[in-house]
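Just one protein chain is left out here, and the rest sit where they should.
A, B and C are the chain letters, set down in written order, and residue numbers restart from 1 in every chain.
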Amino acid sequence: MEPLLTKAVLLDQEQIQPGFFRMILSVPEVARRAEPGQFVQIRVNNGLDPLLPRPISLHDIDPLKGTITLLYHSAGKGTRILATAAAGQELPLWGPLGKGWKMTEPEENYLPVYVAGGIGIAPLLPLAAAWSRREEPGILLYGARSTGQVMTVEGFKDLGVDVQVATEDGSLGMTGRVTDLLERSPWGERRPLLYVCGPKPMLKAVHKMAESKGWACQISLEERMCCGLGACLSCVCKTKAKAAGKAWTHSKVCTDGPVFWSGEVVWDE
Amino acid sequence: MEPLLTKAVLLDQEQIQPGFFRMILSVPEVARRAEPGQFVQIRVNNGLDPLLPRPISLHDIDPLKGTITLLYHSAGKGTRILATAAAGQELPLWGPLGKGWKMTEPEENYLPVYVAGGIGIAPLLPLAAAWSRREEPGILLYGARSTGQVMTVEGFKDLGVDVQVATEDGSLGMTGRVTDLLERSPWGERRPLLYVCGPKPMLKAVHKMAESKGWACQISLEERMCCGLGACLSCVCKTKAKAAGKAWTHSKVCTDGPVFWSGEVVWDE
Amino acid sequence: MSNLSVNLGGLLMKNPVTTASGTFGFGLEFAPFVDLNRLGAIVVKGTTLAPREGNPTPRMAETPAGMLNAIGLQNPGIQGLIEEHLPPLQSINTPVIVNISGNTVEEYGQLAEIIERTEGIAAIEVNISCPNVKQGGIQFGTIPASAAAVTRSVRENTKKPVIVKLSPNVTDITEMAKAVVDAGADALALINTLLGMAIDIRTRRPVIANVFAGLSGPAVKPVALRMVYQVYKAVSVPLLGMGGISNADDAIEFIMAGATSIAVGTTNFTNPRATMDILEGIEAFCLREGVRDISEIIGAVHR
Partner (left out) sequence: MSNLSVNLGGLLMKNPVTTASGTFGFGLEFAPFVDLNRLGAIVVKGTTLAPREGNPTPRMAETPAGMLNAIGLQNPGIQGLIEEHLPPLQSINTPVIVNISGNTVEEYGQLAEIIERTEGIAAIEVNISCPNVKQGGIQFGTIPASAAAVTRSVRENTKKPVIVKLSPNVTDITEMAKAVVDAGADALALINTLLGMAIDIRTRRPVIANVFAGLSGPAVKPVALRMVYQVYKAVSVPLLGMGGISNADDAIEFIMAGATSIAVGTTNFTNPRATMDILEGIEAFCLREGVRDISEIIGAVHR
């Protein structure tokens, strides 16, 4: 559906882990159009500093209440300002943007496996909600550096998702990485469909595993964005070229993605 | 006294007329150093938009409470942002800056006459407070376009000042301009010392009258400022040159002023 | 309602508001927000003879009130443009301007020749901020003779309005302007981006993969406006002004400095509806100030 340019009203914002914020925005028309894996371009104020919008995934979509939820890491200039926004404040945004996660046909009988690294958890929750509405809540494999980067696990559990966590420092769940969780193929005899979101090295590692093991896999990519509309060409990634004699072509993360089938994605080096 | 760079805490802000705001800031070290007619350079936020500080006069100085009050017109980009500041917010500023109003020796037996145009009222209140502490509250001649630009008259009355108002549209007080109030020489037999602040055409007109009638007169000037410290030379005005053979020289409004004896000021044209 | 229609070197525009090449895609990307029929013209993404994949990422970085970009002219090539992107624009009642770039003087001529025989393209904007492959990569846009050669090559191959887009990275913009007007430009567009860069102090590497990148956005407005002012004095062809326009007041500044039309670039990324807001703001200004015809204020600051 076509994106909308509007002002969202901030209903509530809370810090759920040090540096990680969850905000609920009232923006009915966007909530009604949105699908899991899509994102919005949100401006953190009305001025020129910072100039550009920030792309943030939809962490929860409630078309009935007319709200969307964002979960984000307050890391840089823009997101630090966003974290100071108070209830009632208006935030300009446009969306929903991009092509989100693809749900397969029920006949294909895939088991959804959400593979998250850190803040990569954000766009997976509405996907799990969609799958659980199909009575197939699936499995979450969640890797993070430490317990302080693990969040919204309860949301997944409430949906009936089997949650498995690994932290690098062992402060929560298994000690190790999300790939260690994957090694165990916790889906038994089922055919997994991996939905992967997280930092680039993790995406690459999971992609490689999925390829070698023949698992179906979708990957959500990130790139610096301006327009989010496919116009500026800032946000390209390499994908398999259809034309003969070419190894790759540039696709737009904002409109061709952010979610790609792993078979489409070409990594550098 | 030397200015101080600090962060003031906004205690309270209210709109007292449409577009005119009064804010009370807790900033003890500045309040203790400040004198009537001085100003601060205040930043309306911590970002780059807008880039520069705004010069605003001290409208009230309370060294005991450690507060200063600013009265300002929310007219442009920066002051519009200032008007949205909420209690508790920190605002970077430096001050007190400039040379303020000069009180004369009691023996000279001047009667202080505050001559204000519109928002030019702002820096005159603390001056009236100082004169009234000397039991010589004086007279306020206050001109404005309309009653909506007349403010803080109560503050002057509380000090015992004789308040006379003229509005161009006749909506309050006499119909006319501040120069019409001056024409009546409402100080009777006393020697007036005019303290003038307001828009440039009004300053010129009062200056001319004072010169032709031989009244003592101080004028507070405004110019665009960057540093407020005498360093950038943005804010110059023409003043009588001391050197022979030169009609004028450039003085700095921020450090040589903003208040000048009328005899020093040279107007263009 | 004031008359806002203008004539940009033979191109009739119903109002002065257009889009800066590379910031508005091929038009339709902005259709959810902008009534494309209300634009004075649509300038599409820079196009080359052959398709190009452009530069590696990162291609973009935010800067104070501005941004750096080094897209590297990713585009589907002139044939791709004509086959894929031009047809959907034909239903829109707004002239389409194609922005062209070449590696050689000849390529510019070839592009002009193809456009000359293509219906549905109203005018050509010639981007001369491109490296001249035959001259060791020095930009056409920084040497008057090279810029003039490019202009002549285009001029000889088309009767459509030729708008030459100047680079601001020069000592004397009026010298460039005169050279390309003498070579046959019907109008001039300015400015393209200022050359800039940014460094990631953590990795000690340039932020942008290409090292250098073009600076655009509100930050550059004072420089762009000054150049429009100077060029207006130096030549008599109409100007398409751009560089940091973020609202109607900015647009009117450019018009008063001498721009017949204005283009909105980076601001499309901060407000996708900006072209409409600016058009409405210009209309409101004219009404408020009693401007019956936009021509009354073009170059007003010079009078």
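Some observations on this one:
As a working rule, contacts are C-beta pairs under 8 Å (C-beta built on N, C-alpha and C of every residue); 3 or more make two chains touch, one makes a residue touch a chain.
Just so it is clear, the model here is predicted, and its values are computed rather than measured.
Here is the thing to keep in mind: the chain we left out touches A, B, C in the whole complex. Within the full complex, the residue among C:L11, C:A183 or C:V220 touching the omitted chain is C:V220. Among the residues C:R117, C:K159 or C:R204, only C:R204 touches the chain that is left out of the figure. In the full complex, the hidden chain is touched by chain A at residues 48-49.
Against the chain not shown here, chain C presents residues 63-66, 68, 142, 169-172, 194-199, 201, 204-206, 211-213, 215, 217-223, 225-226, 229, 244, 246, 249, 252-253, 256-257, 285, 297, 300-301, 303. Along chain B, the points of touch with the absent chain fall at residues 2-5, 43, 48-53, 92, 94, 223-227, 229-237, 249-250, 255, 268.
As a convention for this text, only the chains that are shown with their structure count from here on.
Centrality by C-alpha centroid: the chain sitting nearest the overall protein C-alpha mean is C. Spacing of chain A relative to chain B, judged by their CA centroids, is 56 angstrom.
Centre-to-centre, using mean CA coordinates, chain B is 47 Å away from chain C.
Chain A and chain C have centres, each the mean of its CA atoms, that are 36 Å apart.
Residues of chain C in contact with at least two other chains: 64-65.
Touching two or more other chains at once are residues 48-49 of chain A.
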